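The complex is shown incomplete by one protein chain, all other protein chains being positioned as in the whole.
Chains here go by letter, A and B, matching the order in which they are written, and residues are numbered from 1 within each.
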Amino acid sequence: MTYQTQLSLPPFSRGFHLITSHIQQAIRDWPMEEPGLLQVFIQHTSASLTINENADPTVRMDFESHFNQSVPENAPYYRHTLEGSDDMPAHIKASTLGSSVTVPVNQGQLLLGTWQGIYLCEHRNHGGHRSVIITYLH
Amino acid sequence: MTYQTQLSLPPFSRGFHLITSHIQQAIRDWPMEEPGLLQVFIQHTSASLTINENADPTVRMDFESHFNQSVPENAPYYRHTLEGSDDMPAHIKASTLGSSVTVPVNQGQLLLGTWQGIYLCEHRNHGGHRSVIITYLH
Partner (left out) sequence: MTYQTQLSLPPFSRGFHLITSHIQQAIRDWPMEEPGLLQVFIQHTSASLTINENADPTVRMDFESHFNQSVPENAPYYRHTLEGSDDMPAHIKASTLGSSVTVPVNQGQLLLGTWQGIYLCEHRNHGGHRSVIITYLH
């Protein structure tokens, strides 16, 4: 039996944001006792998902600083510039971090490590609502 | 029931290429009505797969420019140089982008967002045919 749902996340500001509780809320009624895998997939190309430290907000700030440094806006070699200076870097950051995360599940729990949380990585200045598809396979 | 097949992609030039239609063609006879996950896995270490913008070719050109800038050829600290100046950067780019993409499926459709396509990222100058394994689990 496979479970699947679509979740529309609220708009987040540009940066890295913990969304573990949003995911857990969306799947709270699913019987996930059996070992399996839970995938979260983002249906966009200028935002991404990753798993990282869930405690200190400065980690998420440093992610934003690092990726702004390593994927600069207005690089002289960009040709895709019509949608704003934050657009092409957003595409590159999205592929660097990835469009999905997959977490093992057992006994009703996501088997995240103690310090792991799921991040929404919002790479646009005004990304708006983001749609994710959540799938549980066992 | 799990479906799995091997697909040999035609040689692509160095750069980023949309292969969504190649994947869809390879799985056209699979009954994918049930919700599930489709994984595409590349069996190489100097090419990779990612999901990004499917409309404007300059996005793919800018990906190539960015990764050539951020993973330079002939970096002074490379020791693995025997296979050509494009080889070690190809390995690093491949791991940065990843060896697989996994897309949720339902009602016979890949649940890609409107602007999402699957890219083959060919990091070698002459990569030749690339083999991918496609697996549908539900």
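By our rule, a contact is a pair of C-beta atoms (placed from the backbone, for glycine too) under 8 Å apart; a residue touches a chain by one contact, two chains touch by 3 or more.
Predicted model only: the values in this text are computed from it and were never measured.
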item	value
Touching residue (missing chain; options B:W30, B:Y78 or B:W115)	B:Y78
Contact with the hidden chain (one of A:T5, A:N52 or A:S131)	A:N52
Contact footprint on chain A, counting only the chain that is left out	34-37, 50-53, 56, 58-59, 61-63, 65-66, 69-70, 96-98, 101-104, 106, 111-116, 119, 137-138
Chain B residues that touch the omitted chain in the full complex	2-4, 39, 41-45, 70-71, 75, 77-80, 88, 91-92, 94-96, 98-100, 102, 131, 133, 135, 137
